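Left out: one protein chain. Kept in place: all the others.
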Amino acid sequence: MKLAFELETYKSEIKPTWCPGCGDYAVLNALQHALTELQLEPWNVLIVSGIGCSSNLPHFLSTYGFHAIHGRAVAVAEGAELANPDLHVIVTGGDGDGYGIGLGHFIHAMRRNLDLTYIVMNNEIYGLTTGQASPTSEMGMKTKSTPIVGVIENPIDPIALALSAGATYVARAFSGDVKQMSELVARGIEHHGFSLIDALSPCVTYNKINTYDFFRKRVYDLNKEGHDPGDLKAAFLKALEWPVMQRDRIPLGLFYRNDKLPTYEDLEPAYKKGNPVTQRLGVEDADEILNEFL
Amino acid sequence: MKLAFELETYKSEIKPTWCPGCGDYAVLNALQHALTELQLEPWNVLIVSGIGCSSNLPHFLSTYGFHAIHGRAVAVAEGAELANPDLHVIVTGGDGDGYGIGLGHFIHAMRRNLDLTYIVMNNEIYGLTTGQASPTSEMGMKTKSTPIVGVIENPIDPIALALSAGATYVARAFSGDVKQMSELVARGIEHHGFSLIDALSPCVTYNKINTYDFFRKRVYDLNKEGHDPGDLKAAFLKALEWPVMQRDRIPLGLFYRNDKLPTYEDLEPAYKKGNPVTQRLGVEDADEILNEFL
Amino acid sequence: MSPHEIVFRVGGAAGDGVSSTAESFAKMCARSGLHVWTYSSYQSVIRGGHVWTQVRGSPEPVLSHGTEPNVLVCLNQQTMDVHQGEVPEGGAVVYDSDLVKPDPAKVRKGARLLGLPLRKLAQTITPNGIVRNTVALGAAVRLYDMDFAQVEAAFKDIWGDKKPEVVEQNVRAAKLGAGEVEKAGGSLRFGIPFSHEPRYLMTGNEAVALGALAAGVRFHAQYPMTPASSILHWMAAHGPAHGVVVKQVEDELAAMNMAVGAGHTGVRSMVATSGGGFSLMVEAIGQAGMTETPLVAVLVQRGGPSTGLPTKTEQGDLNLALGAGQGDWPRGILAPRNTKECFDLTAKAFNLAEIYQTPILVMSDLYLGEGFRTVDRPDFNVPIVRGMVAADGGVAAGRYQRYAYTDSGVSPRAFPGMKGYQYTAATDEHMENGDLISDVLAGLPEFVEERRKMHEKRMRKLEGLRKDMPPPELWGSPNADLTLLHWGSTWGPAHEAILQVEEKQGLHVNSLEFPSLFPFHAEETLRILKEVKRTLAIEANYTGQFSRLLRAETGYKPDFSFLKYDGEPFTGREIAERILEVVA
Partner (left out) sequence: MSPHEIVFRVGGAAGDGVSSTAESFAKMCARSGLHVWTYSSYQSVIRGGHVWTQVRGSPEPVLSHGTEPNVLVCLNQQTMDVHQGEVPEGGAVVYDSDLVKPDPAKVRKGARLLGLPLRKLAQTITPNGIVRNTVALGAAVRLYDMDFAQVEAAFKDIWGDKKPEVVEQNVRAAKLGAGEVEKAGGSLRFGIPFSHEPRYLMTGNEAVALGALAAGVRFHAQYPMTPASSILHWMAAHGPAHGVVVKQVEDELAAMNMAVGAGHTGVRSMVATSGGGFSLMVEAIGQAGMTETPLVAVLVQRGGPSTGLPTKTEQGDLNLALGAGQGDWPRGILAPRNTKECFDLTAKAFNLAEIYQTPILVMSDLYLGEGFRTVDRPDFNVPIVRGMVAADGGVAAGRYQRYAYTDSGVSPRAFPGMKGYQYTAATDEHMENGDLISDVLAGLPEFVEERRKMHEKRMRKLEGLRKDMPPPELWGSPNADLTLLHWGSTWGPAHEAILQVEEKQGLHVNSLEFPSLFPFHAEETLRILKEVKRTLAIEANYTGQFSRLLRAETGYKPDFSFLKYDGEPFTGREIAERILEVVA
């Protein structure tokens, strides 16, 4: 069967500007595969990003894109999704963007269970600003901004936060395994509700600790080890494994999925009048509105 | 034994301006008791708050206070604590202030494990702005800003977030039990590291659902039921009980405490030169600094 | 001297129901055919403190809430202490005689003292005495000789069919109060003519919300903040039925960024806040300027700086609005002068935002935003102009140029969902097709040129925008000795002062007013200013922010100024006094 949209269809004219070897290539690739698998019409997909190396991603796709300001991608995406719930809105960006400056929006969006997919290219460093500590940088890591004793803050545990905040699809992928990643992304896009994919995506230029090798030695597929994504409590315990409890084994895969909860869109009363983008403007019943003021 | 500082010592000239019956009176009271128990010198205590009914609290104490802007109390407090680690810095404020607009600072502060105590007067409503939904408002709750179908977002679970973020002292108290609250607050202040006390503090004016009665019917002391605050995983499971899992039983008490981790202050290299506030200004060794530029 | 108008003031502590009592009374006045204007003085606390509301009602159009109350209701002692000396001869002071004592030395001669056991009377109706204020209200109604039918109608309106017993209790309570007046001298015999042709009564904030609804707003994001909160409240209650997604979000950063996302998809999108919240929107509104995203931002000013005086009025956020966002980007600033303009200019803002694909600010303030005023029936039939949109349904030939260079600076928009127009909007500097200049091209000679052209394209929009913004307006006699310069809510008291000095002192004063502030109509303003004699700038802020803008744009410096920054709105009387000082 010939596909309506080939992988190539989703590529833009622009060649990615990332450093050779950057983990973000794999994320782009995985996303393209997921879009191809789902056969989404490129004009009905909106990719929203913040600012960072990773946040350049929308330019490399042939979908619609919004390359917003640093840390606000999720909020911009929420606005777009609420205004036009028929779009497939996907948020992409970095760990600094999403777990650092954007942390508040990230958590509030999850508790809304909006039908968004958020892929965080987590390289545990600030890439575009040339190598400062990020909220996921490991304790002790020396960077341009922590040159003396290294990082002295506990890293963010995005999986645990997402579970605490009410995300209904929570996964972790690794740029070393595009196949698993595109599978997790595709299921995330399909999922009815907020899906987070924490994508471990090495920065080959500024993070000499959390390299491909570092991850290859440590990752394992939690689903293959029998984790049940329907079990929220088990998901929490898995979330704590890394980086909270230890540094040796890093679970990848689907931590949690719950399809039974209503999304924000399901509950929003305004949609009774249809998709806001396609509604006729103007007011039909001015009298009814104005009578209140008499 | 005569105390150096009586309860009265900690009271300011200003009578609290809260509505009669407001839960915040109990929090003020508990805090005064805790200060009295610990015999902290009022001039070495700095209470930082944001904006909200609850955030008026510093004015009612005879300590130093900083009544900051909405949502930024934690950040202001971090600056004060870092600049003068000899102060006892206590943050007080509302659920909107801390878990809503201030959520990012809240979580980042906890992952730093700064030696701060944060008391959130959680009334599940915006009091000062006359009754809009707060991030802890229950699903379905009708407020001025959610008048049609009620709140359609999952409430924040501050305990789970705090545990995910690395807070090392996490407790919940209730304005209906000042004794327990002042005990939890006192231990929190003593605790070496970040302590959160989520204080359920009914707003008698705008929240007609989460009343004293509502809580009285549901709260129980988790420590009396055998919960071990040393067990992080168990703490998580307790955290999820309410508001994530059910609405019937609300655990109060100490969820988690870990005294073994270093605080931010323990790790900060600048303190080798002493407390920044008392250091001599100016530079001793200009040559050493300048040689780098030759 | 009978005043022929109502100036009703009720005061008590927060929680005493002062403002709802006053609102009911205002509604009764409007239903009786009067022109109404209210002002509420309150504080940033939920219980306690001293709050009062004044309702002015007149058969003639009114321009301010007036000064001396001819009926004052004191629900507590503090109200008596603070206000008792203000009631003029012929007026009345109604008070709860069980709680409150007047000081006869302070009450003016000829003002009637009317102590009523309000709570006890109320308790004859409901044991908790909750209708206490209504007893006082009934007294006022009787004092002014108002028709009781309006009382009943107003209560029905407020509680509706759902609570007939409450309506009935209140009507009875009002009658009790009226009866007491009867016993104690009857009405004040002002002889106010009531037409009983009901007028529309609303706040500036409600008018803004209505204007937005009329213009087809479909997304509204807000975080509560005094004095903008009632926009959210009204929208949340009424918007969804009209298909408007209304969201209280986590903070003002989210509100603005969500509005940008919504605007990007093609809906009419809006935020509302006060200065503190707007401060948090500063980065994101620049993002809208750069991505050429239309949206409307309503900024209802209050007393600053910082948290300041949350419940008081000021016009101190103009510098903030002018400077919001790093770098230069094209913005429009509208400043409604009155309730009607809150409706009209908000509706207009949506058109301008979409025509010029850039954020339009609507700046009002607490006095205008929260005060109730009667207005003519707003015309919902506002023109809806959506600006240039790429051939809908068609497919772009070659790559779509979202930011195509045009003479007007405006390029046809496409919305996500339109097949063949895919592009990425970016806050980095970009080319016509949206591709970045900043990432690998910045600094190369041809892209230095590209940047210049794109920046000029964006900024060129200001020329068209200026032409479409309402120009300055000279109001009053053409050959005046003095011209007042002002903006926003000062309109009412300024006009009142002009009429007053004309009537009383025979002075000719007019006023030059600015329903739009940016882009500034410099030429037009200068042309007008060349014709006027002397000028007095009137602003509710310390540094004269508008006067600075005027001078920056035209070089013109007002001869005199009257700056007020104590949180209270201007009154016609004090402006008149300042006029006299200046022309003396």
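Letters A, B and C name the chains as they come in the text, with residue numbers starting at 1 for each one.
Rule of thumb we're sticking to: contacts are C-beta pairs under 8 Å (C-beta built on N, C-alpha and C of every residue); 3 or more make two chains touch, one makes a residue touch a chain.
Here the structure is a predicted model, which is why all the values come from computation and not from measurement.
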item	value
Which displayed chains the hidden chain touches across the whole complex	A, B, C
Of A:Thr9, A:Asn29, A:Thr146 or A:Thr211, the one touching the omitted chain in the full complex	A:Thr146
Option from B:His67, B:Lys144 or B:Arg172 whose C-beta touches the chain left out	B:His67
Full-complex contact with the absent chain, from A:Thr9, A:Gln132 or A:Gln279	A:Gln132
For chain A, residues in touch with the removed chain	17-20, 51, 53, 69-71, 100-101, 103, 126-130, 132-133, 135, 144-148, 205
Footprint left on chain C by the chain that the document does not show	41-45, 48-52, 82, 274-276, 278-280, 282-283, 286-287, 289-291, 301, 303-312, 314, 316-317, 319-329, 426-429, 436-445, 448-449, 451-452, 455-456, 458-459, 541-543, 545, 548-549, 551-553, 555-557, 565-568
Interface with the unshown chain - residue positions in chain B	13-14, 17, 41-48, 51, 56, 58-59, 62-69, 72, 75-84, 86-87, 104-105, 108, 268-274, 276-277, 279, 281-283, 286, 289-290, 293-294
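Criterion: only the chains that are shown with their structure count from here on.
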item	value
Result of counting contacting C-beta pairs for A-C and B-C, higher pair	A-C
Chain A and chain B: spacing of chain centres that average the CA atoms, whole Å	30
Where chain A and chain C are represented by their mean Cα positions, the distance between them in whole Å	41
In chain C, residues with contacts to at least two other chains	240, 250-251
Multi-chain contact sites of chain A, meaning residues that touch two or more partners	104, 108, 268-269
